[in-house]
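The complex is shown incomplete by one protein chain, all other protein chains being positioned as in the whole.
Showing chain A:
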């Protein structure tokens, strides 16, 4: 009885594994699809704020430097442009293709090149 249950359990495990392997591509695709949906909604909600945040930091920093160093419009203009660029960079980081992310060399390679 015990042996029989054992072997049948093994057989069941094997069949279960086969079935799961068979279904695996579907399951994996489904799982990533669902994750993708959640990420898509998150991405849409993020993109706007990412862009504005870069600009806000740039303007705030330029205004602060002007106030500190007393050269009113210079740093404000400079850092507004840089902040806008940083905002665009933020959005690009968010929406760039994922294979571009894979291609990204590891940080150690940076200074050498």
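One rule holds for everything that comes next: a contact is a pair of C-beta atoms (placed from the backbone, for glycine too) under 8 Å apart; a residue touches a chain by one contact, two chains touch by 3 or more; residues count from 1.
In the analysis below, contacts and distances are computed from a predicted model.
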{"item": "Name under which UniProt lists the unshown chain, selected from \"RNA polymerase sigma-70 factor, ECF subfamily\", \"BMP family ABC transporter substrate-binding protein\", \"Multisubunit potassium/proton antiporter PhaD subunit\" or \"ATP synthase subunit a\"", "value": "\"ATP synthase subunit a\""}
{"item": "Contact footprint on chain A, counting only the chain that is left out", "value": "38, 41-42, 45-46, 49-50, 52-54, 56-58, 61, 79, 82-83, 85-87, 89-90, 93, 104-105, 107-111, 113"}
